[in-house]
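Pasting in a structure now, in structure tokens, and then I'll have a few things to ask.
One protein chain is absent from this view; the other protein chains keep their places.
So, chain A:
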């Protein structure tokens, strides 16, 4: 393992350069005294950020409500957006200075899938936080195949139990429709991962042939629905299941219209979820403002996880305001306070369902970016084979741990945080190989092509649709 990482390092001498820059920045950061730190010359003080009504926008709401933004001299307006497409377009046109984004959005936009624009991120907003919900009718069918213990279904529930249901729909000539929130969303990849792990083909994209529906060769047909409309769409019978962030899985339970079968924590333990994205142009024009924003958000994320989640109840109260998420307190509290309710009454403890700060959740790891790129390649959104070096270069273009560490060092210098809160100064941006996936496949971010070729379903090395 060590060998390969060393080799990787040699291949990308750029990285060494970045690292030395980082250390340099860290050193200079250490010397900043609190008084000086306050003098961060802001290029722009009035900012407008967009978000989607989901509990994982919490760091933004907290940074505003707890006045972390104001502490940095920033006057921020937060504005809910109708869907992920509008949100991305507004960041590109400059109507929004930045936004709560799907981790795949900056990557997808930068490589030109869907929209072409250079978007970067220096702050990862959270880990986990999604679930897959199916309609009551589908759950009844699935339940027959699921082993039970003490009268309750054994979790995690694999897609193997859904397969007979999908096969039956197929045999009857009925399409099995499911919803996800955006073509490059975590939800799309998670739903696909789960389905494929259970032998259900979620379909390929073929952008080079003009096919961006992602339903080629599919057993289950996935289409886009904005997060807050998921329960209504499920209720209307347009889709039989969906993958979405909170509180829209718990909402289905409360409304009695669907059953969450699995959370993304069980599909991939501690998976990266949302990021805070800004356009490269904006970041270049407003470097200090960008740093100040990241500083405020790091503090917000820490506040959210502090002292064993003791602030979560207050956070839920804030999120339930109509201008943020707006769902009922009880619905949001279900997942935000460390539990998750599957079938009505089957409430289980899931302390890490929402992680905002621990496990270095806010650090933008290259390996996280590369995972998203591997899934884009796996499902054909990236039409052609790319060498491993391409994955690294793209990740570096979009993920900016250098900016993150600068902000972190300023916070340390100001005495607001300690060095122990952050990854070590020599962090190379790669998490150690991750094993905890539902299909048991190990992910090593340094070898994207090798990783892709491990899957039974999906494009490999030289495959082309």
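The working rule: contacts are C-beta pairs under 8 Å (C-beta built on N, C-alpha and C of every residue); 3 or more make two chains touch, one makes a residue touch a chain; residues count from 1.
The working rule: contacts and distances are computed from a predicted model.
Student: Just go with whichever of "Nitrate ABC transporter permease", "Quinol oxidase subunit 1", "Putative membrane protein" or "Multisubunit sodium/proton antiporter MrpF subunit" UniProt uses as the name of the absent chain.
Tutor: Options "Nitrate ABC transporter permease", "Quinol oxidase subunit 1", "Putative membrane protein" or "Multisubunit sodium/proton antiporter MrpF subunit" considered; the missing chain's recorded name is "Nitrate ABC transporter permease".
Student: In the complete assembly, which of A:57, A:76, A:132 or A:361 touches the absent chain?
Tutor: A:76
Student: Just to verify: which one of A:217, A:238, A:308 or A:323 makes contact with the chain not shown?
Tutor: A:323
Student: Write down which of A:229, A:249, A:335 or A:409 is the residue touching the left-out chain.
Tutor: Going through A:229, A:249, A:335 or A:409 one by one, A:229 is the residue touching the chain not shown.
Student: Of the residues A:40, A:146, A:221 or A:257, I need the one that contacts the missing chain.
Tutor: The one listed residue touching the chain not shown is A:257.
Student: Just checking the interface: what residues of chain A touch the absent partner chain?
Tutor: Touching the missing chain: residues 45-46, 53, 64, 70, 73, 75-82, 86, 93-95, 226, 228-229, 231-232, 235, 251, 255-257, 320-323, 325-328, 331.
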